[in-house]
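First the structure, which I've put down as structure tokens, then a few questions once you've had a look.
Heads up, one of the protein chains got dropped from this complex, but the rest are sitting where they should.
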Amino acid sequence: MSVAPAATITYREAMRDAIRHALLADERVFLMGEDVGAYGGCFGVSRGLLAEFGPERIRDTPLSESAFVGAGIGAAMAGARPIVEVMTVNFCLLALDQIMNNAATITHMSGGQFAIPLVIRMTTGAGRQVAAQHSHSLEGWLAHIPGLKLLAPATLADARGMLAPALADPNPVLIFEHGSLYNLEGELSEAAEAVDIERAAVRRAGADVTLVAYGGTVPTALAAAETLAGEGVEAEVIDLRVLRPLDDRTVIESVVRTHRAVVVDEGWRSGSLAAEVSARIMEQAFYELDAPVARVCTAEVPLPYAHHMEQAALPQPEAVVAAVRRMTGEPER
Amino acid sequence: MSVAPAATITYREAMRDAIRHALLADERVFLMGEDVGAYGGCFGVSRGLLAEFGPERIRDTPLSESAFVGAGIGAAMAGARPIVEVMTVNFCLLALDQIMNNAATITHMSGGQFAIPLVIRMTTGAGRQVAAQHSHSLEGWLAHIPGLKLLAPATLADARGMLAPALADPNPVLIFEHGSLYNLEGELSEAAEAVDIERAAVRRAGADVTLVAYGGTVPTALAAAETLAGEGVEAEVIDLRVLRPLDDRTVIESVVRTHRAVVVDEGWRSGSLAAEVSARIMEQAFYELDAPVARVCTAEVPLPYAHHMEQAALPQPEAVVAAVRRMTGEPER
Amino acid sequence: MTATTAVDRRHGLELLRQMLLVRRFEEKCVELYSATKIRGFMHLYIGEEAVAVGVMQALTAEDAVVATYREHGHALVRGVSAASIMAEMYGKVEGCSRGRGGSMHLFDAATRFYGGNAIVGGGLPVAVGIALADKLAGRDRVTACFFGDGAVAEGEFHECLNLAALWSLPVLFVCENNRYAMGTALERYESETDLALKAAAYEMTAWSADGMDVVVVEEAAQRAAAEVRDGRRPCFLELRTYRFRAHSMYDPDLYRSKQEIEHWREHDPIPVLGDRLRAAGLLSDDDVAGLEREVAEEIEAAIAVAEAGSLEPVEELERFVYWEGEAP
Partner (left out) sequence: MTATTAVDRRHGLELLRQMLLVRRFEEKCVELYSATKIRGFMHLYIGEEAVAVGVMQALTAEDAVVATYREHGHALVRGVSAASIMAEMYGKVEGCSRGRGGSMHLFDAATRFYGGNAIVGGGLPVAVGIALADKLAGRDRVTACFFGDGAVAEGEFHECLNLAALWSLPVLFVCENNRYAMGTALERYESETDLALKAAAYEMTAWSADGMDVVVVEEAAQRAAAEVRDGRRPCFLELRTYRFRAHSMYDPDLYRSKQEIEHWREHDPIPVLGDRLRAAGLLSDDDVAGLEREVAEEIEAAIAVAEAGSLEPVEELERFVYWEGEAP
């Protein structure tokens, strides 16, 4: 990746770095959201920023999701570069009118007169036993909305590198940080390079089957690939990275090589982004398929609190492995 | 269908009939929403009901979507049978937290202690040049949410027959009335029979291709089928009717007969219900397919005001016909 | 609040001209709607002209405006050309939103007219954000946010008043209280119908004024705008007005009495100002005839542009879903 000296860093720190650099690089940038200041961010991402940048640029908001998300839209239309933090995706439902009817719509509805260079960050995902109302994984579902761009950083490099291009983008960009990734640790070059926010990435090369994942399910897919490798099945793991506009080319190119695909998605199965990926493979690579595309998603239940029940509801590496086994066991046509 | 005397009736009148009968049949039933009373309902569905049933049971609400939808949830939990009208699906975004985090969740989250016999009615759909904020077709997208049931009456019989079973259902049921259907007119037996709210319906039998549609696209699919019949292609038209839980069996049985399918959906293409239908056909009937399942959906743009642009954005019979032609032209494998 | 200042002739005639322009423009829109030249939802401002005309007098070219779906008048008075508005309602590419927005979504970056928003209450957070950006950039500007009485019931109203007051943002909240939210009368949806009282819950200064007298409206708006500018904090202005026409072209208008409408027509803001000026000897029949002619010509010219306008090629459907080119 880079030649600059590398340091050990967590996903949380990488996000914080990215925000710091953005604040330092452009005075139009500010951060607002619930508890981003004095508390340091519900997940500690913005800890220290209030002290460094002050209350004008690190703004604690009231519990008023619709108002402060909408204020981010207006501020962006008027020339600012807001980073709005919605504490978790669960609460963005309260701001969805602003997101769909204003952020996603005004540029088009005004005939291209207003750009909306807004970034909205949210923590997403389940797995911490916080039960039904706090365990949604809605990013794949929100990718339905034209006019928005959606990003799901699943690596340290993306955690640090996606914010700058997102802020430079004249459109509303939603960044989803999976709660299970914040403590992800590893080496990352000191230089905060921006990464592209157009393409999916092949995280592991393999010729036998394509595993498509994003955000919190990338580690799941990689774990499954490890197991499969032990059985002599080489899985190619694709991290979508960008949920809208979807880079289906990278997916299709892989499927054309492997002839099989499993989509791993923490969203509920029906109407999941996994369904969209499956449909696109159907449309663009049907004759390349040796087996039907399979989906491993979250069970269609509100997430239960009990650990064993929650884990049973979520997509596990074992289920991915089983899906691949069924597929490779499948008689060729 | 029925032997009782038939009368000419509109979809609007059929809905009104259904509400009247529900109010007459069960004193726990009441209707609340914006302008359902004095105004007679934004689309005239509830005209006359305030005079007949009075302000306690026909309740005009303030412009407070989250509060009155949530109040419907609480009222249902406490033994009432509310019919909540959200004037149009566009405004349900303001109540989505209540719908997803309470209505869809509490029965499960409480370990099965509370039933939520709630009906929420909304007008949905585009086509009347009311522009981006008032032209959403979100019912297919909302079908992603476990714990809800979603209905899309596309016929007079369903317009009148779906409400009673929806109210009898101990779960939150959302009913989507497509704005373009209100003036649909036809004969309907005087007796308000309930219909099932589990199964999809074959609206037209055909052996060559399956057209899957719902709500506002059912007429589109039927029109396309007419044209195709003229070309000697017999299309089977399936009206999903129930968007969640999805009756995929009826779809699969049809595809097993026809070996080809086109899904027609007024939702935006990416992440549409059409994607889910395509993915399920992939999973359950892959080896039956002679061609990839195709989707005819709304272009991925906020709906424009100008008539020609709006029509260009929406799924048209011609596009369905073209998709079928491409498919039947496709070389068999 | 009643008017205390005398109006000079030039300004008086200008106020009258602006109200006449809005009135005649919309009367023409009704004809064009019946002629199916205009489609979709269309909401008329007829009867409420004094509000937009009076308030706009207090704004400078640098200030910003956020309006609702009932915004023909606001756009016209703000300086969006009648031609580009009419072309918009015709769905022509010459429209101020390229025909993509229609009657409810008039936009004009040049005059900082941030649109026609058709979600009740949906414009308030946007206005708060515009004011926040101006404040952060050290620009001394006011954002005027127009909304109806019905919007007061929405949660966003509450959230936005608190946010604007908490952060001392230069927003002028203008509540156009025409006593109805569609067919529901204020007292049937608000437990407390004195809307100016609501502002107290946010420690925000508020005034109520007669919205049928443009001179009174202007005076109240000047005071409020000055308070926002100099006090660097938001203010709330309730203007009591009435719509003479139905809510929209679809509304059978069954929820209010003919007498009530008649009563309010007696306070029609155009004759109210005319009489005031005549009484002060500032207005003659010739003046009125001249203004009517001037306004009629502007509207005819606008219609000509709209008629001659072109339809955007359908190939351009997917343009502007995302911003084209660099961020501004």
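As written, the chain order gives the labels A, B and C, with residue 1 at the start of each chain.
Going forward, a residue touches a chain if its C-beta (ideal position, glycine included) is under 8 Å from a C-beta of that chain, and two chains touch if they have at least 3 such contacts.
Here the structure is a predicted model, which means the values were calculated and not measured.
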item	value
Touching residue (missing chain; options C:Y189, C:W207 or C:W323)	C:Y189
Among A:C42, A:A168 or A:V256, residue touching the chain not depicted	A:C42
Touch with the omitted chain, as defined above, among B:M77, B:L142 or B:V255	B:M77
Listed residues B:F68, B:F91 or B:W141, member touching the removed chain	B:F68
Contact residue for the chain not shown (choose from A:Q129, A:S189 or A:T328)	A:Q129
Hidden partner interface residues of chain B, rising order	28, 30, 56, 59, 61-62, 64, 66-80, 82, 97-98, 101-102, 106-117, 146-147, 149, 168-171
Positions on chain C contacted by the hidden chain, ascending	153-159, 161-162, 165-166, 189-192, 197-198, 200-204
Touch residues of chain A, complete complex, unshown partner	34-35, 37-40, 42, 60-67, 90-91, 94, 128-134, 299-302, 304-309, 312-313
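Simple rule for what comes next: only the chains that are shown with their structure count from here on.
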item	value
Most distant chain from chain C, judged by the mean position of its C-alpha atoms	A
Between chain A and chain C, centroid-to-centroid distance (C-alpha), Å	41
Separation of chain A from chain B, taking each centre as the mean of its C-alpha atoms, in whole Å	31
In chain C, residues with contacts to at least two other chains	97, 99-101, 105, 117, 119, 122, 155, 321
Contacts with two or more other chains, residues of chain B listed in rising order	66, 90-91, 94, 131-133, 300-302, 304
